[in-house]
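Pasting a structure here, questions to come.
For this depiction, one protein chain was excluded, whereas all remaining protein chains were kept in their positions.
Letters are used for the chains, namely A and B, taken in the order the chains are written, and counting of residues starts over at 1 for each.
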Amino acid sequence: MMWQQEDYTISSVPAYLAKRLGYYAVLLLAAVCLSYLLASLALDPRAYYAGRQPPIPAASVNHHLTEIGVNDHDPLLSRFLHWAGHAVRGDLGQTIDGTSVNAEFGRRLGVSLRLLLAGTVLGTVAGVLAGAWTAVRQYRLSDRAVTVASFALLSTPVFLLAILLKTGAIWFNQSTGTDLIQFTGERSPGLTGGFWTILKDRSVHLLLPTLSVALFAVASYSRYQRNTMLDVLGSDYLRTARAKGLGRRTVLLKHGLRTALIPMSTYFSYGFLALFTGATFTETIFGWHGMGEWFIDSIGKNDVSSVVAVNVFAAVTVLLSGFLADLLHAALDPRIRQAS
Amino acid sequence: MSTTPLLEVAGLDVDFDGRPAVRELGLTLRRGEVLGLVGESGSGKSATALAVLGLLPGNAAVRGSVRLDGTELLGLPERELTRIRGRRVSMVFQDPLSAFTPVYRLGDQIAEAVRAHQDVSRERAAERAVELLDLVGIPEPALRARSFPHEFSGGMRQRAMIAMAMANDPDLILADEPTTALDVTIQAQVLDVLRTARQATGAALLLVSHDLGVIAGTADRVAVMRDGRVVEQGTVDDVFRRPREPYTRELLAAVPRLDATRRPRPGSGEPVLRVRGLTRTFPVLKGTAFRRRVGTVYAVDGVDLEVRRGETLALVGESGSGKSTTLFELLELARPEGGSIELFGQQPGTLGKAAARALRRRIQIVFQDPMASLDPRMPVGDIVAEPLRTQGAGRAAAGRRVRELLAQVGLDPADAERYPHEFSGGQRQRIGIARALSVEPELLVLDEPVSALDVSVQAGVLELLQRLKDELGLAYLFVSHDLSVVRNIADRVSVMYLGRTVEAGPVDEVFAAPRHPYTQALLSAVPLPDPELERKRTRILLAGDPPSPTRRYEGCRFRGRCPLYAELAEQERKRCAVDVPVFEGDGVACHFPRVRSVV
Partner (left out) sequence: MSTALETPPEGLEPQGPEKAVPDKAPAGRGTVVLRRFLRDRTALAGAVVLLLLFLLAFAGPYVTPWSYSHIDYTALRAAPSADHWWGTNRIGQDVFAQTVRGLQKSLVIGLLVAVLATGLASLVGACAGYFGGWTDRLLMFFVDLLLVFPSFLVIAIISPRLRSGGWFAFVGLLAVFGWMITARVVRSMTLSLKEREFVRAARFMGVGPFRIIWRHILPNIASFLIIDATIQVGGAVMSETALSYFGFGVQPPDVSLGTLIASGTSAAVTYPWMFFFAAGLLVLFVLAVNLVGDGLRDALDPTARRGTR
């Protein structure tokens, strides 16, 4: 992925990927430890209990904080070791309300992944196609239109876009007199029915959040893909492909786009970072109870363990997408696969 | 057979964004004939070749007529052109690395060309690709067909390119500078393969080149281009022997010739540079997070040089022979990894800071590519002043000196405020020379200073170098792969093969009577711009590519490709295999040196 891509002196693909995995593991470890320390230092769990009516006695607050391992009277190192000791066994501790972080994690993981996966896949594919298409039609009307649209999208804050989509949906529902588009939560509460009913309900709920995630992906990937495609369009090997008598479609797709995809693998991993951040807003605005919403809530509650858990999730997804980008890069580019 | 010419181009005009590139061009090419299209950069020769197949980029406008066997190609719909491309007319491009799609195997790319025009199965096309690779002399073709373009050497890629062009038995092959990026010995191989390709397919060949020597040895007829027009056309013998146009005459006169008769003037007195047994290795690394050394590149492995005051020593060898590494080792002014360097009697790497800086002033370099070696974002004045400022000169003093220097190399002092891209290639090289001269060096290292320039511009720069040397009493270490240029500027010559000096001596003696078989092969591969002489010469074709410098060789490292080795007796061969031939003074590193005249 993004890290140290220039190293082509590698023995074989499995060895290369193993090295990358090792590097990511070190990164992950460092990132998780740092985020624990950061969260512990910056957040003040005691504040969560302050100002309650009736006031909670200091002793019982202390007792509770110690119980969930975030009492700031204990030394930071011992708190960290306690947390880390559980974490290596797969236990991410307790939330500030005393429930299991793991359980909450499991509940919210699926929600976030559903949102991100659909949006990412859709946005990536559409972005790549739009970029390639506009590159071939450089400076024509369609190219200019897509360019302007993507710049407009890229300079709109995520939450603003989400709000606009929501407003649009309300207007649409009102003017058609239906409630076709749903924009709160993942499904209609209390709905029962067969498989198709549930599927349809899920889909209409998924529509807007997916769109708001995907639109950003489309906007940014189409820019990158247009650039890499333009580089390739002027290349000697496309001329060779034409000179040997291949048709225009084969030349553009098989020789052009195929090669122009290679540098994109780097962008895919960068892009995931941005998408993840964007999803935090999307979830909150559309009322999806995913990781992003949990994160915002936990900061408000000064909930150390939950905040760290979300950071772990974010780091793992980013590294995982990086690893996938590595795989993709190795699959696309024979120069990286070469055995020396 | 009909009497219509195979290719007839008439009144061809090509404009790029409204700027004319080709004007009223007319050419005819009969079946099986080789037409050489010769001209300097910007003369429109490549645009002509591309226009024939409709392969010009979108900003080009084409008018006129291009007839193939009487059929008009200009204005033909893309679909029909596609049927002609690669089947009746195919093309060989200049830079074979960028001309192959990097992500597909070479065999597949050739098979794709077969299947584009022939209704055969995938398997049959793959077989045909292997046959074609075999035909162009690629060893183990079935195995090599599975290689990717970057795994091939330049010469091998160009062979594969020719194989692809032959795939559908075309009537016409267009070759656009097919050997320009290659070394002379590899160039000789590729020209040989092109000949094979023509025999196998009976195709006519339009050979586009700037190299009059290549044209003289290959073409039947020649067309000379200048500023988008054909200025002269005729049989090679006529044009080379009795050129009618003044431009053709000047062009022929400007070409440096291997068989020139200039007398060198080797210097005397103390050498300014003395190198003995220089070695430099680079590790071959593997792994990303934890790198480990898995091998060694012996880039320079025993180089001996001696340059005296006021003389020009030419260092020649093919790419990968270690010429550039040798230079960079000298200029780093560090203690060499192995062997010894002596500059003006001092040993770099043992000096203090002030002494090292003083030594730095006395040796300067001029690079090969004048565009690449001048910072494009710096005004010329700042570029020329940089060595001076580094030596501690003040802004005002440096400014005055810059104006002087620009005048000295034949530029306008007012050019100091312009940027490098505003100058032509020859002028840029003059800027590079001015920069090197700014601190009044005594030894100038010239790394291929004219190989990026057209012959006519080359002549001007070489003349300037000659004049400066006489005026300032400089010594030159002149690195070049172009033996014709070397013959015309150097006093002595030193030949390298695979990181090692193999032969040295006064340039006239070495060229007239080369003793090392590699020197002989190298000299014989250089084409002469004289069709008659070219036909009489016998070329010593070396087999294959130079071996890998990652191995340490027992005995003589040239024996694997040595034409002489094959003729030796058993006992003599044993000596070549075991003993490393020693090089000394103006000598030759060969156990069985035999003089052979090849020019």
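Here is the rule we go by: a residue touches a chain if its C-beta (ideal position, glycine included) is under 8 Å from a C-beta of that chain, and two chains touch if they have at least 3 such contacts.
The structure presented is a predicted model; accordingly, all values stated were derived computationally and were not measured.
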Which displayed chains the unshown chain touches: A, B
Option from A:21, A:58 or A:160 whose C-beta touches the chain left out: A:160
Hidden-chain contact residue, picked from the options B:460, B:544, B:563 or B:593: B:460
Selected residue (touches chain absent from view) among A:30, A:148, A:199 or A:331: A:30
Candidate in contact with the missing chain, chosen from B:83, B:195, B:421 or B:551: B:421
Omitted-chain contact residue, chosen from B:10, B:200 or B:253: B:253
Contact footprint on chain A, counting only the chain that is left out: 2-6, 27-28, 30-31, 34-35, 38-39, 42-43, 155, 157-160, 163-164, 167, 270, 273, 276-277, 280-281, 284, 295-296, 299, 307, 310-311, 314-315, 318-319
Touch residues of chain B, complete complex, unshown partner: 40, 250-251, 253-254, 256, 328, 331-332, 357, 360, 364-365, 367-369, 372-379, 381-382, 386-387, 390-391, 395-396, 398-400, 402-403, 412-414, 416-424, 426-427, 435, 454-457, 459-460, 462-463, 488
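Keep in mind that, in the parts below, only the chains that are shown with their structure count from here on.
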Chain B residues touching chain A - in the complex, by the definition given at the top: 50, 53, 55, 57, 78-79, 82-87, 90-91, 93, 95, 98-105, 112-113, 116-117, 148, 150-151, 164, 167-168, 284-291
Of all residues in chain A, those that touch chain B in their complex: 4, 7, 9-11, 15-16, 19-20, 22-23, 234-237, 239-248, 255, 258-259, 262, 332-335, 338, 340
